[in-house]
Each structure stands twice: as structure tokens, then as C-alpha cells.
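Of the protein chains in this complex, all but one are displayed in their positions.
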Amino acid sequence: MVEVSIIGGSGYTGGELLRILSNHPKVEIRYVTSRKLDGVPVTKIHKNLKGMEPLENLTFKNIPPEDIDSDIVFCATPHGVSMKIVPTLYEKDVRIIDLSGDYRFEDIEIYEKWYGIKHTGKLDAVYGLPEIHRESIKRAKLVANPGCFPTGAILLLTPLVKEDIVEENIVIDSKTGVSGAGISPTDTTHFPNINENVIPYKITSHRHTPEIEKELKKLSNRDIKVFFTPHLVPITRGILTTAHVFLREEIDKEGLIEIYRKFYRRDPFIRIFEEDIPSLTGVRGTNFCDIAIEVDKNRRAVLVSAIDNLVKGASGQGVQNMNIMMGFDEREGLWFGGLAP
Amino acid sequence: MVEVSIIGGSGYTGGELLRILSNHPKVEIRYVTSRKLDGVPVTKIHKNLKGMEPLENLTFKNIPPEDIDSDIVFCATPHGVSMKIVPTLYEKDVRIIDLSGDYRFEDIEIYEKWYGIKHTGKLDAVYGLPEIHRESIKRAKLVANPGCFPTGAILLLTPLVKEDIVEENIVIDSKTGVSGAGISPTDTTHFPNINENVIPYKITSHRHTPEIEKELKKLSNRDIKVFFTPHLVPITRGILTTAHVFLREEIDKEGLIEIYRKFYRRDPFIRIFEEDIPSLTGVRGTNFCDIAIEVDKNRRAVLVSAIDNLVKGASGQGVQNMNIMMGFDEREGLWFGGLAP
Amino acid sequence: MVEVSIIGGSGYTGGELLRILSNHPKVEIRYVTSRKLDGVPVTKIHKNLKGMEPLENLTFKNIPPEDIDSDIVFCATPHGVSMKIVPTLYEKDVRIIDLSGDYRFEDIEIYEKWYGIKHTGKLDAVYGLPEIHRESIKRAKLVANPGCFPTGAILLLTPLVKEDIVEENIVIDSKTGVSGAGISPTDTTHFPNINENVIPYKITSHRHTPEIEKELKKLSNRDIKVFFTPHLVPITRGILTTAHVFLREEIDKEGLIEIYRKFYRRDPFIRIFEEDIPSLTGVRGTNFCDIAIEVDKNRRAVLVSAIDNLVKGASGQGVQNMNIMMGFDEREGLWFGGLAP
Partner (left out) sequence: MVEVSIIGGSGYTGGELLRILSNHPKVEIRYVTSRKLDGVPVTKIHKNLKGMEPLENLTFKNIPPEDIDSDIVFCATPHGVSMKIVPTLYEKDVRIIDLSGDYRFEDIEIYEKWYGIKHTGKLDAVYGLPEIHRESIKRAKLVANPGCFPTGAILLLTPLVKEDIVEENIVIDSKTGVSGAGISPTDTTHFPNINENVIPYKITSHRHTPEIEKELKKLSNRDIKVFFTPHLVPITRGILTTAHVFLREEIDKEGLIEIYRKFYRRDPFIRIFEEDIPSLTGVRGTNFCDIAIEVDKNRRAVLVSAIDNLVKGASGQGVQNMNIMMGFDEREGLWFGGLAP
């Protein structure tokens, strides 16, 4: 059994970690922290988990990072908060999976520019996308869990970029559910504003742009320019990413699918669709990333990926990383089908 | 390991049985039948389960009931179809869980009147509501799995009716998700018709009325009249049932809750809410039935229950019944928290 | 031309008044007030009206009620705020339509008890439900525009109560869209909380209960007890009200419909459905109240009404009242069909 703690357990990603970990056969949950909810039962906030012993006896604790001694610590804390906590944990005999953006960039300047936050200092971290960096994750002290949009986008584009068959301009148009905006109400997430609506936002300036770009650049021999535009759609969970790319050579759909099949042949959570186009229903509540590809006569390929933003796009991927770090089967605690319909 | 087959596996309840049973540690799925999809992989229809071995290798088979030899057979067939299949199964060494309405009534005349179908003949069946009929279910040859509305309504009202403290006129006003209408498109389920809408239907004549009434009558010393009105709301899963009852004596909220706590003290899937009012988010994808109660000065009690219509209201309850029949822990394969948000 | 001002024009009911009045051929909008948005163009907040001259040149003004000199003043202000403004207006040569609950009760004690607010003092006001109080509205100095739930419920029940054929216990179960909660985000209106959900609230204690009860009592020879339970459903606009009543005598559906037809024969905004059951799609954006009735053998009648909570349930009804007060055709500016689908 591995002992696990969650720092910042009252939000959506914290709740999702609890939902997943409470079914994980090799995990014991030690601490779930919250500054504001000290002493409150976790199932009073996460009512969906009411009655699920042993969670039923678990309360939020307001304890500092230095007092947390678990094998694995998840930081389900916002950008800017993780960087105040992780350095303390880093000194201790724990391994850390940080769900914020704070340690995703090798180049702190890029982070500071796009996040508008002064960083407390770089630490040695592995970008936690298992399908790309599995070997490094195994040994990592600190895993920077990827952002939700980058997860869907990088998994969608990596095989093509690696094969060096795409032109440098890559257009990524994503549609995300509202849970990605977090648990706190805002004008945008006010039901009458987003219901029956599609809201494009930060259409040329979303901070997941450099995260996608730097990962793709690492894999490529040439310059890559990522043009990323997100849209909020009136659903709770899920990110559907449509990438529009231009190919450097003639290649048909079968050829492209073959590239994807080969690249992801050892990845249980990647499902390549050959006939249908995936949609969000199939991945709801799961750690899967579903992918489809079409290509037209003008060498434009349209790539589509579907993920659950709170699972593969956040907490599920965190548990997948934990499984890899602990030498468990990657699917442990995560091997369930989508809640469809 | 128990061998399980599903007759009629291409619809929503069939898909949900597959989703649940594929995670059940003591179950091996033998046959999944379909008349139209013979030879088609089940994950081609239920794409949410794609890649989930051993389902990946399973195909629908068009085989007659006489050739099905499993320990448990689920009939996920519509009203009127089950009654043509179950008699054959009943002759064989299998135990049957029928999800249709065909064997829910001891009095066939009531069935024929409300369903408008000539019945093929009564069989000895147990009404499969575990919290009320657990002991009979253990030994049952044939379990008639309850309807979705009756599950939420009967669980909500039984403790009060049993205590004999409600007046005879019971008003039940239910709000159901659209998956309850099944997998086939109709005018009502056409998105532009139900989206941004609330559709009351069969407001004095829904056939779940006599199913609720006959169960409550069994428990009561007096006449019970159930007035049931369903409404379709623009959600996919869930039934929220609001019962308006008048009390025969003064009793406060705490007293009522005490009655419920006591009645359901051995039932892991019943969660009594004392402070909050349950909603559908907490039961999404689960086998829980969440219950809350308020009472006002005029001796009116308002009772609320929340279930997932496809799980506790159909397939999950079927698996719960199977667990009881096989002597497994009732929670086996069903012990997960709600998909919230 | 009638000069109209709106006090508190930045919320949903203010916006809806602007939407309707900007198409009213006999209205000129004078002032739209806002304490926080002084100088801001109204179409910057109500973007749906962008480009609609003469609104395009209108800005919010932060001016006190004593400086407002229009023929008609709408108070689109919250409960508790209107009572601080209306007394000043009442001294001036203006006629007032107040959309809050502050002047709906003859008995201030009931108001203070249910609203938990100390009242500044009673004024002579007419309850602004045109179909019931048209004659008084014509001459009114101050109209108290009804609440959204009471509008749908009172219109639904008045003919039966007036005929004295219902038992005293009346159960009203309403389903409302989220715009009824106003323009400010809250936990309840946070999209992931109400999407895919049905939320019952204040299930025995909503303050619209006494408003419905006092109106019905006025029309009745006997005691009337209103048991009202509201539910929030994931739609933006609309209230669907289901009333469950018991009849004091045998009467069939045709007899009941005849009562309604007769009662509402002069009311253009009441549409009686004889075959179908109305739903919210047909009234979206309109001032209609659609009504249907069914009755079963046990003398229970189920009555259904559908309104748009922001139009007939608030601003549209306000304009209807204005039309009556000014001697215009009641339909002026309000005579358009529902936005379906």
C-alpha cells in the first residue's frame, strides 16, 4: 500500500483524486488538506462520495507541507500556490505530483511571461505526460502534471510532429466543458451566460499555448508555431480538440492511422478510432484519450481528440503518473469505461 | 466466478450492465445477444467500453433463449418481449433478472390494463427491490427488476407507509432524464424539443403508477392512493422524485429522519441527508438512492429522492440483485462514488 | 407617447424591460438608472440590444428617485430596495410599477415574516395580475407586479378556486429556469452544479407560498392551504408549474376546460390547451401563459401552466400592466410568438 496525501482537496481536481483513489486497491489516503475547511468531513463537501468508507471518516486538515509525510503528495493547488508549497516538500522524503502549471516549464521566463507571476525558483521536474515521458516519470521526484488542453493537444499531434510531416503552422481549436474553470462561480460560469452559448476566450493568448508549443518543439527538427484558440461550451466535462494541420507530403488516412497505431502501441489509454469520430460521451469519467484523423486532397489533416478534462486532463493522469512512479500497472484504479450515455 | 449472459445488449440498460459487469471481480460475461447485430463487436456499439478487454473480444450473438446456459441471465428486453423469452429460460437451470415490467405484477390484469399487452402467463417472481425484499431475492428463480420511477418512489415512501403515519392520498411528482426514454430517437427526445424545456407527460396515467401503488399497499394497513406525474427534463441521467404527503399525526423532521435511519440501517446504497437536499450530481453513475425530508406546520411532509435511472433505477439494481442471489457482498462491482461534477 | 423610466436597469428584468420597450410603438425611454454604472451605455451591458437605436445612445444614470419625472416608472429593484425608493416616487406625479415583492402584501406582517425584512410602511397598491385585477390596475397609482412563481400558479388555479370545487389542500410543484435566480453568480447557478441536475430548494418554506395563498384565499369561500415546492432545472428561461388538486365533486376534463375557457375568454395572453400539454418552448420570450388540465377517476386534477419567468413572470407582465394603466391595447409591444425551437 502506498500512502497518499492531497494538498488542496476541496476543489474539482481534489474531489476527482478522492473519487479515483478511493477505488484504488493499493492506496491509502493519509491527509487531505484545506486551509478553510479544517475539521470538516471530506464527504460533506464531496457529497458524491458520502458513505464511501474509509472516506467517510476523513476530515480536511489545515496542516503545513512540512508536516506531510506520505509516499506520494498530490498538489491540487492553483498556479502560484504550488510554487510556495513544493519547495518544502521537495526537501522531504516524498514524491510530488503537482497539478498546477508552476513546474511545467524548463524556461521560467516563459512561465512568468504567460502567467504573470514571479516564480520562486526552478526545480528539477518531469513533464507528466506518460505516453511521451514514461521512463523519466518512473524515476521522478517531482512530476508536473500537464494542463488539460495541452494533454489533448500534445497527444493528438506528437506522432505527426515526430514523423516530421507537418508544416510549421498548427491551428488548434479546442472546446472545453465548464468544470475546467474550477469550482468558484464567475460571470462566465453563471448558468444563463454559458447555457445555449459558445464562448471563445483568450483567442490568441491562452497560456496553454506555450506549454503545447514547447513540448512539440522538443520532438521536432524544425520550427513549430502553435495557434491555439479555446472555446467554452455548455457541458460540464470534456475537451474536444480539433487540430488543423498541413502535411509536408502526400499521405492518406490509412498511412496516418498506421503512424498513430505504431506510436501508441504500448499505451492502454490511447484509443485510435479508424471509422468513427470520437466524442466526449465515450471518455466521460475515464482516463482515455480518443483520437481520430481525416485528411483531404489539399494535404490538410484534421485531427480530433476527446478527453475528460478532470481525469486524463488532470487527476486521472496524476494517478496514472503515480502508478508509473510506484511500479504499479498503469491502469490500476483507472480501468473503467466511460459513463455513456 | 459467475457466468452471466445479457439478452438484448444493444440498448442503454444492456450497455450499462456491460459497463458495470466488466468491472465486477466475480463475473464472467458469456453471451450478449442481439437479433440485429449478430457478429458485431459489442464495443462497436458501446464505444465507451472500447479497449476494455475482455469486452474487446466479445461480439453480439443472435442466439435463442434455449441455448443460453449461464448462472445468471439478464433480460434487458422491452415490455412485451421479456414475456416471450423468460418462460423458456424458466425451464432451464438458470436464474433470471428481468429488467422489463412483464413480471412485476402479481395481478396480471393490472399489467394488461396499464400496458395494453396480452400477457403470456404469470410466473413465480420476486419484485427485485433489495431494500424491501432482500430475503426473497436470495432464493429467487426469477427477479422482476423494478421500474426506474418506482425505485425512487417506493424507497422514498416505504418507511412512512410502514409506520402508518401518512394519509391515503400520496402525490408523487418526478423529474426524469431523457435516457429513461431509451436509445431510439423520437420527437420528444429530439434535442431542440427537450432542450430548454420541461415536458410533463401522461400526467394522470403513467403505468408506473400501479407498480408504486401495489408495493405501498402491501406494506400498509389502509388504502393508499398514488397520484403520480412524471416530467421529462433536459438532462441525460437521473430521476429526482418529490413526494408530497400529509401526515396523520404531528411529527417533526428529526422524528421522520429517525424512522428512515432505522429502516435503512442495513442498506449501504441508501444515504439519508439530514441537512442538505440531495441532487442528481451526487448519484450520477452510482447505485445510491439519496433521500431527504422536510415537514411544515400543516403536517405536510416533502420527501425527495435522487437516483441514477440507469443504475439504481435499472442495471445497477439488477447487479445488486445478482450479488444477493449469488451470496456476494451486495456492493461488489457497484461500490463507487458519483461522477461529480 | 408615454415617457418611461427604469430604476435598476442592469439586471435581467431591467434588460428584459429594455428589450420589450425598445419595440413598443408608444413608449419613449427616459432614464435607466444604475448606481454602479453611471455613464455606461446600456448596450454595453445588454449586448443583445447593441445597435438598436435609440437605445444605442442611452447611458445608465445614477440619479435619485426624486429627480425622475416620467409617466411610468418601473422599479426593477430587489426586495427591500424598492421600499426605500417607492415612497419618494409615490409623492410625485408618476405612476409606478414595482417588480419587487415589497408591495404585494396587504398585510405587512406576512411580508416581514417571510422576507425577514422590516418594512418601511404600507402604501396603497394593486396586485398587478391583469387577468384577475384589470379594473383596479387601470386606475392604480402603484402596481405591485406579481412574483414569477405566483403568476404561473395563481393563473392556473384561480378558475377552480373561484368555482369552489377544489379541496383546501393544494400541492404546487414548480420547475424554474436559472434566470429566475438573477444576474449574479452563486454556487447554485455555477454551471457544473445545476447542469445535468435538478435542485429542489426551500421545499416547504419558499416566500412565494404566502403570495399565492393570499390571492387564492380572496377568491374562495373556504380555507385554502397552499403547499408549494420549487425546483431549479438546467434551463435558462421558463417556469413549468404542476398543481395537484383534489376536486369536491365529479367533473370531467371537458367540464374543467369549459370553466377555464369561460373565465379567461377576454384574456389574450392565456392559451388553454385542450389536447396537448404545453411546454416551455411555446412561451419562450413571450407574455403568454399556457394552461392544460387532466383529471383522473379519483377526483385528482393535474393542472399545468407554462410561462416565461422573465416576461409573463416579470417584465412582460409589467408592460402589460403599463398598457392597461395607459389605456393602450393590452398586447401593444407584447404581441409576438414564442421563440421555438
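Each chain gets a letter, A, B and C, in the order it is written, and its residues are counted from 1.
Just so it is clear, a residue touches a chain if its C-beta (ideal position, glycine included) is under 8 Å from a C-beta of that chain, and two chains touch if they have at least 3 such contacts.
All values reported here derive from a predicted model rather than from experimental measurement.
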item	value
Contacts of the hidden chain among displayed chains	A, B, C
Options A:280, A:314 or A:334, residue touching the unrepresented chain	A:280
Selected residue (touches chain absent from view) among A:57, A:221 or A:298	A:298
Residue in contact with the excluded chain [from C:50, C:118, C:139 or C:261]	C:50
Selected residue (touches chain absent from view) among A:81, A:171 or A:326	A:171
On subunit B, residues whose C-beta touches the chain left out of the figure	12, 177-179, 183-187, 189-192, 194-196, 234-236
In subunit C, positions touching the absent partner	12, 15, 18-19, 22-23, 46-52, 55, 179, 196, 236-237, 268, 271, 276, 278, 281-286, 288, 290, 335-341
Interface with the undisplayed chain - residues on subunit A	169, 171, 173, 175, 177, 192-193, 195-201, 203-205, 225, 227, 229, 231, 233-238, 240, 242, 244, 246, 277, 279-281, 284, 294-296, 298, 300, 302, 304, 341
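Simple rule for what comes next: only the chains that are shown with their structure count from here on.
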item	value
Arrangement of touching chains [line / ring / star / complete / other]	complete
Distance-maximising chain from subunit C - centres being C-alpha averages	A
Closest chain to the centre of mass proxy, which here is the mean CA position	B
Interface composition of copies subunit B and subunit C: same or different, split at half	same
Computed distance of Cα centres, subunit C from subunit A, in Å	46
Centre-to-centre distance between subunit B and subunit A (centres being mean Cα positions), rounded to whole Å	35
Cα-centroid distance, subunit B relative to subunit C, in whole angstrom	39
Subunit A: positions in contact with at least two other chains	12, 179, 196, 236
